[in-house]
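Reading through the structure tokens given below for one structure.
Complex shown without one protein chain; remaining protein chains in place.
Chain lettering (A and B) follows the sequence in which the chains are written, and residue indices restart at 1 in each chain.
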Amino acid sequence: MDHTEPEPRGKPDPSRWAAKAWALLSAVRSQSPLVQCITNFVSMDLMANTLLSAGASPAMLHSVEEIPEFTPHVHALCINIGTLSSDWVPAMKAAADLACKSGRPWVLDPVAAGASGFRLKTCLELVELKPTVIRGNGSEITALSKASLASCKGVDSSHKSTDAVEAAKSLAQASGSIVAVSGAVDIITDGELVVGAHNGVAMMQRITATGCSVTALIAAFVAVDPLHAFEATALALSIFGIAAEIGMKMANGPASLRMHLIDSLHGLDEADVLSRVNITSFS
Amino acid sequence: MDHTEPEPRGKPDPSRWAAKAWALLSAVRSQSPLVQCITNFVSMDLMANTLLSAGASPAMLHSVEEIPEFTPHVHALCINIGTLSSDWVPAMKAAADLACKSGRPWVLDPVAAGASGFRLKTCLELVELKPTVIRGNGSEITALSKASLASCKGVDSSHKSTDAVEAAKSLAQASGSIVAVSGAVDIITDGELVVGAHNGVAMMQRITATGCSVTALIAAFVAVDPLHAFEATALALSIFGIAAEIGMKMANGPASLRMHLIDSLHGLDEADVLSRVNITSFS
Partner (left out) sequence: MDHTEPEPRGKPDPSRWAAKAWALLSAVRSQSPLVQCITNFVSMDLMANTLLSAGASPAMLHSVEEIPEFTPHVHALCINIGTLSSDWVPAMKAAADLACKSGRPWVLDPVAAGASGFRLKTCLELVELKPTVIRGNGSEITALSKASLASCKGVDSSHKSTDAVEAAKSLAQASGSIVAVSGAVDIITDGELVVGAHNGVAMMQRITATGCSVTALIAAFVAVDPLHAFEATALALSIFGIAAEIGMKMANGPASLRMHLIDSLHGLDEADVLSRVNITSFS
């Protein structure tokens, strides 16, 4: 894509963010990046359909036997630990390691990171493999931030804030990853800058795998602009939220919203994007 | 919830059952019970969406590593053996055992119990772990009832009746579980009392995972009223059937019925429930 325009870094300029959103979505549609997903059983269907409707190419391939051959050729990798079991961990680590070593962006979704020691330990080991982006909800990011800081710096007790923004900033600083926290407003930070993405509708929380799916969309957006992962992350969240907003106008409940969201993501045009992207500064 | 009103036990009083149905659905919505599902790959998506649309919180978590930490905190557990393989059995047993020991209700869906010796043996071992409720179709309950009686009492040959009602009563008596048999009329029994839930539409049989999903809904209902599992089971079946009846009015086939069913479950109001609950006595 054209990198001559100044990036919308720093204080958000609404029209610049909106233009960049449209540029990134257009790039996904024209380049159709190959996004490998090692994800949970619940989300595979919606995640693959989210990527397809956005114009990307999903590859739902997780066996440790083929990662050495396959992963170096993907444009981005998405790892989600939703239905984690120990036999999947080696493939997750191998793929993340290869992505990291071959300079491919990769995105971590630390589902229910705080639900068990096994889950938290796996997340921390994956964070060591330098994810480009980590996206979770407030509880997940807070759990990961505390543990990450504790394991890296022994400063667990110094972090008493339960504020997800502070947790996200700390995790971003400790990990070097862009960190996104989904919520009523999505928070995105690189450890210093913080922006909020205000698109989306509350009913998305009543549909399983929407969080997982937007993480995959982030991977597709970062794939087409790996040097600006902060912006790509914020705008993938915004675009997915816009698709939900438009879908919500036709929905009668969570199942029809799910359908209309995917249809809308497929059909989004420039006017939809330019008029609806809503990114604000939190710094 | 309020336990001062008399329970609708014994001879069904239509208005009392309907009021209880609305009370239970309202309790699921307000308490959002955490329901752990160890289920088959086919049903995970619809099951999670059924729970979310009813107001409950699904946790699709199955690894044996995290069950000791996680399962004691859930409000109910749902185990479904649909895509059974031997590596999942230890987690199923560990979770059922923990649920039983920690006094959490748990529900078993013995999918295709009679399809193989391996499947039947696994079911029988799970029945030993005292499920609060067992829900299956007529063939599954009959297979389980015969084998259960055979293994418990050596009286296989004494049970020649293929009547699902008798099989369900026998299984309930042998296991101590509430037993539900899905069909044109759903049968629910505690081994003595038998009621029929008459809600639902025939086209549900043309949608995969509707049976699995109503089992998860039973878990959510039992979670908010564990002392009255018989009523909660009958009314979860009735509520799911009502959602299908309302959804059917908008459906053009099985896929749109699936969507409208979930939307309707999310949107059910008191008038829908009070006017439609249809429970009758079979005793």
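The definition used in the following text is that a residue touches a chain if its C-beta (ideal position, glycine included) is under 8 Å from a C-beta of that chain, and two chains touch if they have at least 3 such contacts.
Every value quoted in this text rests on a predicted model; they were computed, and no experiment measured them.
Shown as candidates are A:A23, A:A59 or A:M92; the residue that touches the absent chain is A:A59. Among A:V28, A:M44 or A:V273, only A:M44 touches the chain that is left out of the view. Screening B:P72, B:P254 or B:G267 against the full complex identifies B:P254 as the residue touching the chain left out.
Considering the complete assembly, chain B touches the hidden chain via residues 40-42, 45-46, 82-87, 112, 115-119, 205-209, 251-256, 258-259.
Where chain A meets the omitted chain, the residues involved are 41, 44-45, 48-49, 52-53, 58-66, 69-70, 87, 258-267.
The definition used in the following text is that only the chains that are shown with their structure count from here on.
For this pair, chain A with chain B, the centres built from the Cα atoms lie 35 Å apart.
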